[in-house]
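Removed: one protein chain of the complex. Kept in place: all other protein chains.
Presenting subunit A:
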Amino acid sequence: MGESESESEAPKVKLRPIVRLGMFLISHSHLLSVVCCTAGVLTLLLLPLLAKNTYISENALMPGSANPMLSSQEVSEANGLVKDLTNLDLKPMASGIESQRLIAQYMSNLGAEVSFQKFYPQSNQFHPLHFFSSPDSATIRENISCSSYGLNTVGIIRAPRGDGKEAIVLVTPYNSEKIGLGEALSLGIAYSVFSLLTRVTWLAKDIIWVVADSKYGEYAAVDAWLRDYYIPVFSGLGIQNAEMCHGLEENAITERDMRDGFKRAGTMAAALVIKVVDRSEQFEDSLSIYAEASNGQMPNLDLINIVNYLAVHRQGLRIKVEKMWSLLNCKWLMILGEILESLGHLAKSLNPQWKFGIPAVDYVEGTATLASSLYYQALGIPTGPHGAFRDYQVDAITLEISSRVSSNNKGRQNDFLLRGGRLIEGVIRSVNNLLEKFHQSFFLYLLTSPSKFLSVGVYMIAFALLVASLPMVAASLYGHANNLDPGFEKNKSNHPASASDELGITLRSWKWLYAAKKVLVVHLWGAVVLLLPYFICQIPNCSPTTSFVVWVLLSIFSLIILFWILGSPFSYVNASQPQQREWALLKSVTISAAFIGLCLMSVINFATAEIGALLMVPMCLMAHPLKLDVKSRKLRNISRVACNLALAFIGLPPTAFLVFKCVFEGFDGISVGDFWNWLESIWAWSSATYLYIGMIHLPCWILCIHVILHPC
């Protein structure tokens, strides 16, 4: 970053090529930063073109190589369960325990080991350091009320050919208080597979079927079960609570079962969450895959590939992944797609081997899928109960099967159960073949359609191009601020070898320390702002809008306090040598901080970093004191002022959020409270995005504003 300093030292000496290259880059940083930024945005738009088809990378998986064994016998058994469950639901007096007992009965009839797991819902807690710690250190149990608890039912089949060290998990979340038809059907599918698997001889991994009680949310139930599975509590609070609540417990049967202890199988190779939703408006059965876990982590791509392969090629289901629907009707995207398509045709006519064009419709769909993939990864909130598995390094996805089944159409229901069951069976059979954990395929990828993906090597290009301009501009600003110090230049030219100015320039290379101090203070303030919502949440009966306003006021107040304590760096004037270029150094340090922050975030959660870079990089690069621009009334300067103001407006997280909400969801019903709700959700899930907004984005915005309003 400081390469240019050598410039002043020895202009005659022939410099090393790398230094010369660095100097070339720095001296053309304006042009290069514009080129880099544009290229970054363009590459992002081109990403759907660059997506590759998925392929099964691990040979051992061999999906679909065996004929499905699931027959109508299992399906009719499953039908029995579905019927019993729906009947149970119709009974007025049916309590929650009844359904669990029924399921447990069915499981143990198959010869599986059955156990129950009682858990208490936990309010979501804020763990700022959750990301850096192992999952066990984040468990603080408090505020448990004995009367409200959930009950997971777990059945385990021991594999005849396995050593009990590995397991595959099936999860069917259902609400024990009100069982809908979809939930009953999902239980039916799992049951049919489960009953088949008790009889097969090829099973090498244990099968765990978790019937998760989603009374308090699907994620909470699965998470509680996983925590007990991996981090048993031997002493302290857990047992105490259990003891405390025993008195209230009346049901003797479940009590006995729970005393039997928590049953375990081996480490989990993979987990499948099965859900069925009623969508009678659709014409055919379709399958949606949800894969995003916390902080944008994804399961191994091979897991999605098997499901995709089996669903499409064996069971004839239509696969869907989440899309951003509002993008589908975008005019400019369609036009862009058409341009790209015609470019592809042109390239093909020039050389038949160039194949990069895709139809405009595909392009738009790919972009919509990519956008939603980016958005859900960036949020850092798991899109389903599968997210809980990722914290324990288990690959898991949610399969949401939409059916048109109504309860009175027996034939359709049978067919549906058969297809769903066969799909699950095939996936389990593939995973059963695995010799090691999933490791062959990608963990870092974005989907542009169920069968197309972008690997980390491709999507990083867009980000790298976008961010590459930051260090260049920082270095050039730094070099300019150091070398073009007017006093120094003048002295140097007058009498080059006199002692005084030789000494006067000492500490020239440490001048950035003042700017660094400022930047550090503002980043500290960001940490304070991050912690404020924790206290604001304690205020009772607060509407989102008031909370937000309180938050903003407190933030501003803390900013003022911090500057008052730490010697008000905003009004700091370096008295010994009046610095005209002080803002340049400040901007340079800000840009460096932004660069470090974005690179760090791209490792933690790429999608957040990409979206953040789109907002932040232009803002950082454009920032220029208004005073200087207004003084020289040229068109170029005025347009820069306009750009600066617009970018500063959109760069602030709340306005950015509201603007995007307006664009994608329309104007009606927008309020600042929405931002608070959104922030609270990512805060409650302890997403790294929250840290990013507070520690990197907001301080950077403040510093850019400071540069813009700099009194130079």
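Here is the rule we use: contacts are C-beta pairs under 8 Å (C-beta built on N, C-alpha and C of every residue); 3 or more make two chains touch, one makes a residue touch a chain; residues count from 1.
The criterion applied here is as follows: contacts and distances are computed from a predicted model.
From the set "Dynein axonemal assembly factor 4", "AP-1 complex subunit gamma", "beta-N-acetylhexosaminidase" or "GPI transamidase subunit PIG-U", the protein name that UniProt assigns to the chain left out of the figure is "GPI transamidase subunit PIG-U". From the set A:Tyr216, A:Tyr230 or A:Phe443, the residue in touch with the chain omitted from the display is A:Phe443, counting the whole complex. Per the touch definition above, the residue from A:Ile596, A:Ile638 or A:Cys712 contacting the chain not shown is A:Ile596. Of the options A:Ile604, A:Cys620 or A:Leu679, the residue whose C-beta touches the omitted chain is A:Ile604. By the touch definition given at the top, subunit A reaches the unshown chain through residues 1-2, 5-6, 129, 131-134, 137, 297, 390, 393, 443-444, 478, 497, 499-500, 502-503, 505-510, 512, 516, 588-589, 592, 596, 599-600, 603-604.
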